[in-house]
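Here you go, one structure.
Yeah, one chain of the complex is gone here, protein chain that is, but the others are all in their spots.
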Amino acid sequence: MTRATATWAIGFVVALALPLVLSTFFIVLLIEIAVVALFATAFNLLMGFGGMVSFGHAAYFALGAYAASLLAQKAGWPMLAALAAAPVVAAFGALIFGFFIVRLTHTYFAMLSLAFGQIVYTIIFKWTSLTGGDNGLLNVWPPAFLRSHTAYYYFTLLVIGACFLALYAVVTSPFGYALKAIRENPRRARFIGVNVRRHQLYAFVLSGFFSGVAGGIFAFHNGSVFPDFAFFAKSFEPLVVVLLGGVQSFYGPLAGAFGFKLLEWVISKWAPIYWPLFLGAIVIAVILVLPQGFVGLLERRTWRPRPSIGK
Amino acid sequence: MRISRRGALVATLLMSGSLGLGPVLEPAYAQGKPIRIGEINSYSGVATVFTFPYKEGLAMATKEINDAGGVLGRKIEYVHRDDKLKPDEAVKAARELVLQEKVDFLAGCITSAVGLAISAYAKDAKVLYFATHCQTSRLTWDDGHRYVAHTTNNVNQYARVLAKKAAGFPYKKWAHISPDYEYGQNLWEEFWAYLKFLKPDVQVVQQNWPKLGESDHSSYITALLQSGAEAFFSGLWGAQEIAFVKQARPFGLTEKLHFFTPAIGTPDELDPLGKEAPVGAITTTFPWYDEAVLKRHPKLAEWNKKYSEWAKAQGVKDPQPKLGASWGYASGYIIAEAIKRAKSTDHDKVIGVLSEGFEMEFPWGKVIMRGCDQQAMPPQWSGVVKMGKDGKPFVGDIEETHGKDIIKSCDEVAKLRAAAAEKKK
Partner (left out) sequence: MDLITSLFPWITNGPLIAVQVMSGLSVGMFLFLVSVGMSLIFGVTRIVNLAHGSFYMVSAYLMVTLVEWLPEGATGFWISLVLAPIGVAILGGVIEVTLLRRIYHRDPMMQLILTFGLILIIGTLVLLVWGPDNKSVSRPDALAGSVRIFGQPFPSYYLLVLGLAPVVAVGLWLVFYRTRWGMLVRAATVDREMLGALGVDVSTLYTEVFVFGSWLAGLGGALAAPTVAVALGMDADVLINAFVVVVIGGLGSFAGTLISALLVGELQSFGILIFPAVSIVLLFAIMAVVLIVRPWGLLGRPEE
């Protein structure tokens, strides 16, 4: 374990030093990578560890983003308080939806999650008096001491770093192992006394909670939130990130986030029209050729046929 | 599950190392030579009907300005980005243009939500933003601030022109169909407020809010037919309004209810409709072909020709002068003029010029940039849709008003801004 800890310590120090060498644009990019990494890791808690693929996860990101913005702007809460409340709102949404969604499996799970995601999107879009509808909420800025991109970068590093530690703790806890057991063989897990439904629901809520954190952080970074944050096409992004980086690994989504954001930046520069095409092609390529994603590629030299994720 | 340290370590190092590619990929610019303006607009979907001719108008103006020596001895260069009709993308593009491309100013927008979003970003980043095509009055009024200027018409002006015409008819019962977003809401508010002000006995019997870009309006059409209204207002525009009119035709909607809509008067919409154009509809327009207008503005004919030749040379399918083209053209010149008068690209100096206001003559009349709100006031034309002998629709019975004679006064704007600020507290 110590080698890993040392690696991460070094990585952290490097991350701290980066603003000294990078231009503002790249600092902004790093903030966005961190947000995507957290969102994808939260998503992977369900997908990689729990074996449940949600097609409407953008809803929880959006709930977090909107909760943070509304509390800060309309209720006048200080930013930190609003940010603390955001994941709670998202988790609450996850609790309500999750209660229904975990009763289903696979295809129907995915479809119901998509439906709920679209419901959240439509509510945000239509409830103009509260959410500003299509205009979104504008002028959602952090307090003066966090206004500069560099300052916000350090803040993001702190918060998201803490979230990663928390998620790591969850994943390596008995709860995490129970989740994996459920993913591999739900019937067997039930046999050995694991309450499958309840574990899945907890996983869903936790996933929603951390997605909400990502949303909240992004809201203050972007200065504005839009209903699009909840649209089903946005739910595809954590999926791509996770596939890219590696479903089976905890750090996969982090690596995937770097790859994803960099790809997005490069392609948007040279040929923005092709971005969705690349996205789709990458996903298909990963599914067909590289089931373990990028991290998996480095990990194994030999590919063994994977057992299917859950039944 | 193995937490592979080696794998994760190598992967993350590789990924973060690739960030180092950044400075390499970042294009190097000859420092300071051209004045670069980041232009964000919607070059996809429903908006292209307007934004493509707009881009040509802007490009033509820019070429003329550069050929004449540029501004402050430097060429003007526009860096374009497509926001795909999404304010989210627009904010991203704005940030990239400012932080990476290091543009001198921001410009653009056609959807009002995008305009408002870019304006909010511009205010925070302290970058001057010239809103060009989008129309919501909130841009320079409720949500106005010193870092945003509006180079073209705003909703208030032409909505009022139409409302004034509507007040001349005896209709008391009104319905409307407007796209459910900022522009649609703003447009209806402005139209109705002024109509009610001029004719207090009017009432709304039905409201229809299809989403922007909706493709099937049949339910709205049947709803309108039974609403009991004598006339209806449409805030739809572009491809959506074209689809709406086509779908409404078999129902005979525009024959039963008098049709008022600001958008249909432009060739961008009338030409694709052809024989299906709603004859009798009251609308606003850019009457580059009208004899009376051409007589009043002698330079217009020449500009029309110049634009058509330019558009043809660019390979544009339909080289007729369009409203969007005139707005792009005007924006190009207004932006250049503001920088010229400030004698610098320093934002505070340019804002200083804008807040004093200035006037410019265009082939179609005078455009006044008003200082109190940094809002442009161009001439307005309204008329009735008629069918030409060759089956080509056009707008006739043109009436001309100047924006300055109908727009909200500076005092009213100040009151609006104060009220909006109060609400935010």
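Residue numbering begins at 1 within each chain, and the chains themselves are lettered A and B in the order written.
Note that contacts are C-beta pairs under 8 Å (C-beta built on N, C-alpha and C of every residue); 3 or more make two chains touch, one makes a residue touch a chain.
The structure displayed is predicted, hence computed values, not measured ones.
Novice: By the document's own contact criterion, which visible chains does the hidden chain reach in the full complex?
Specialist: A, B
Novice: Among B:Gln203, B:Ser218 or B:Gln314, which one touches the chain that has been omitted from the display?
Specialist: B:Ser218
Novice: Using the touch definition from the top, which of A:Tyr66, A:Phe116, A:Trp141 or A:Phe229 touches the missing chain?
Specialist: Considering the complete complex, A:Phe116 is the one touching the chain left out.
Novice: Could you tell me which of B:Ile35, B:Ala239, B:Ala263 or B:Ala376 touches the chain that is not displayed?
Specialist: Answer from the full complex: B:Ala239 touches the omitted chain.
Novice: Could you please point out the subunit A residues that touch the chain left off the display?
Specialist: Residues in contact with the chain left out: 53, 55, 100, 103-108, 110-112, 114-116, 118-119, 122-123, 126, 232-233, 236, 239, 243, 273-274, 276-277, 279-284, 287-288, 291, 308-310.
Novice: Applying the definition given at the start, please give the residues of subunit B touching the unseen chain.
Specialist: Within subunit B, the residues that touch the unshown chain are 43-46, 48-49, 52, 207-209, 213, 215-216, 218-220, 222-223, 225-226, 228, 238-240, 242-243, 246-247, 249-252, 272.
To be clear about the criterion, only the chains that are shown with their structure count from here on.
Novice: State, to the nearest whole Å, the distance from the C-alpha centre of subunit A to the C-alpha centre of subunit B.
Specialist: The answer is 36 Å.
Novice: Hey, which residues of subunit B end up touching subunit A in the complex?
Specialist: Touching subunit A: residues 1-12, 15-16, 18-19, 21-23, 25-26, 82, 86-88, 91, 95-96, 99-100, 112-113, 116-117, 120-121, 123-124, 143, 180-182, 185, 212 of subunit B.
Novice: Can you tell me which positions in subunit A touch subunit B when the two form their complex?
Specialist: It is residues 3-4, 7, 11, 14, 22-26, 28-30, 126, 128, 133-136, 138-139, 141, 180, 222-224, 226, 228-229, 245-246, 248-251, 254-255, 258-259, 262, 266, 268-269, 272, 294-296, 298-299 of subunit A that touch subunit B.
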